[in-house]
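As you look at this complex, bear in mind that one protein chain is not there, while each of the others sits in place.
When the chains are written out, they are named A, B and C in that same order, and each has its own residue count from 1.
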């Protein structure tokens, strides 16, 4: 299994939890990001994700290295799905194991924040009456790419 | 499936993640606590968990209610296993879904902290040369029950 | 009669998981004193009490049929 991957099929989160488990691990955190039906009062019909796949996989691996550097003793696996995703489908899975729980939570949350900063993956929301590529709302106003 | 349960068989974490997923959920956090081989330089052979089962299940449900009160829009499921557990076995699973990720992490971590405070479950560590019931190290020195 | 449950280290110390005691009309605090007389090594322990599966204060009055549990410091998770 590739621990840092961009995939087109459905994500099986258990694979990633299993990958990070070791006898030293007392805690495993598994985050799954799902397609949500409603965002700020607008109903999503489905999402389309696109990635610069080879660079995205390198950046996911870089995030894993950052985490293992910041929190020694952790192990990390991350996958992001691309293509058309329906409501409740898993878009991203992050698994982190650690000897102790605090680190497993912190490192996992760090991973999703970094994904949203540096990994070249893009999301288009498709509504009943239109569609829009979503930019990084932390850095700029929404709708720039409209 | 009972969303707040003490069980004697192996925990299947995916059941709990599936239980909390809904169309409104953008994030699911799944925490699993595992039997760790080494604690403070001492090798664990296995753990034995014991519970006051009916009260423990009530307290797990209470934690779920606390979370759904503090973080509206979340859904929670928790299971704790009792009996003899081997290295890497899952002792506890906590699943939290939420519209947004920050809450899913926070509420999940709150759950494990509360479990360690109020749920009547006890752990005995079995080593090669002895064994010990573990008390709440946050509140009192270790070894009190030795 | 009330039912008293012991768990974990306390169960090993009392040598029994459950016993029936004729103690109705007394408080949780009085029950604690009686149990310490019966099991002197309980004295040093930081035990909480549950009555009918809910944590109880020392002043709570016990009635016939109540189920009491001695809760040593928990260590789940």
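In the analysis below, contacts are C-beta pairs under 8 Å (C-beta built on N, C-alpha and C of every residue); 3 or more make two chains touch, one makes a residue touch a chain.
Everything numeric in this text was worked out from a predicted model, so none of it was measured.
Using the whole complex, pick out the displayed chains that touch the missing one.
Even though it is not drawn, that chain still touches A.
Consider the whole complex, including the chain that is not shown, and state which of A:11, A:27 or A:51 touches that chain.
That would be A:51, which touches the missing chain.
Which one, A:22, A:100 or A:124, makes contact with the chain that was left out?
Considering the complete complex, A:124 is the one touching the chain left out.
List the chain A residues touching the unshown chain?
33, 49-52, 54-56, 58, 80, 91-92, 112, 115-124, 133-136, 139-140, 144-145
One rule holds for everything that comes next: only the chains that are shown with their structure count from here on.
Of all the chains, which has the CA centre nearest the overall CA centre?
Central chain: B.
Starting from the mean Cα coordinates of chain B and chain C, work out the distance between those two points in Å.
Chain B and chain C have C-alpha centres separated by 25 Å.
Could you put a whole-Å number on the gap between the CA centroids of chain A and chain C?
49
Where in chain B do residues touch at least two different other chains?
Residue numbers touching two or more other chains: 33, 112.
Among the residues of chain C, which are close enough to touch at least two other chains?
If we look for residues of chain C contacting two or more partner chains, we find 77.
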